[in-house]
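In what follows, a single structure is set out as structure tokens and then discussed.
Yeah, one chain of the complex is gone here, protein chain that is, but the others are all in their spots.
Then we have chain A:
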Amino acid sequence: MATEATMKKPPRRWHIGVFLLPAFLIYTAIMILPLAGTLQFSLFRNIDQHQTFVGLENFRTLFGDPRWADGFWNALYNNVIFFIINMLVQNPVGILLAALLSSSKLRFSAFYRTAIFVPTILSFVIVGFAWKLILSPLWGVAPDLLNMIGLKSLFSPWLGMEKSALVTISLISVWQFIGIPMMLIYAALLTIPDEVIEAAECDGITGMSQFWKIKLPLILPSIGIISILTFVGNFNAFDLIYTAQGALAGPNYSTDILGTFLYRAFFGFQLQIGDPNMGAAIATMMFLIILVGVGIYLFFVQTRLRRYQF
């Protein structure tokens, strides 16, 4: 009997572990360990050339010292604005573009699709530099173009003004990344079976109401994924601001987001000497903010999204 039981026991599936191992090792080495290292680093401070454990002292400085706190809240506030603009402009426009592209009546749709997606694969340095030139009051094409249609008076040095710099940067970011929601939604729209559409048409639902009542509910899970990608991407953003506005994120820190704030603290800037421990504390806060945001999404939004199977 005993021998029979052992015979029936399924063979150990070693191959699962073996196949997972490389990915697990690489992920641990380049993601988990540095992350844990950062968290640990934020609890230390350099005292007399030695890393000394100070508990939450760095966080107390970050939130208690009025200067660090002002810098942090300003960066967080700007980051939230940056995210909101991205969310409200990039994603609806991306969905609209995808809806237009998936329309069978549109000609040259492959061309539009590629053209709109190209900025996404451009380097931040190119995007930042190109837009700085386009919007330059001295040599930019923006003032000339406005001049041609008699609207020169509308032009102002947007990137250099405290009131408009952050919005301008956000819109540049939208321009750069609009290809991502467009592609994802486009793919989701293509997976909707023709039968569903035909059934809707039989019931007399066509045109706009077809989009709102049939297609939109079916692509909601994709919109959720895009929202979370936008959230994570925006709160980790740094490159565009650094290339377009410099590490001081001017004017008057009006485009300073968490990424640039972290950069100045961690690496220092000009005569400012970097403080890796405070930098790690800021990085930890960024990690927590993103963790909470993703957590809210997973537990409250993701679970309520209805999925349809065909």
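Just so it is clear, a residue touches a chain if its C-beta (ideal position, glycine included) is under 8 Å from a C-beta of that chain, and two chains touch if they have at least 3 such contacts; residues count from 1.
Following the convention adopted for this analysis, contacts and distances are computed from a predicted model.
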{"item": "Undisplayed chain, where the name is taken from the UniProt record, one of \"His-Xaa-Ser system radical SAM maturase HxsB\", \"Phosphatidate cytidylyltransferase\", \"GntR family transcriptional regulator\" or \"Probable sugar-binding periplasmic protein\"", "value": "\"Probable sugar-binding periplasmic protein\""}
{"item": "Option touching the unshown chain, where A:F59, A:F72, A:Y186 or A:Y253 are the choices", "value": "A:Y253"}
{"item": "Sole residue of A:W158, A:W175 or A:F238 that reaches the chain not shown, by the stated touch rule", "value": "A:W158"}
{"item": "Where the unshown chain meets chain A, residue by residue", "value": "65, 67-68, 132, 135-139, 143, 156-162, 246, 248, 250-253, 264, 269-273, 275, 278"}
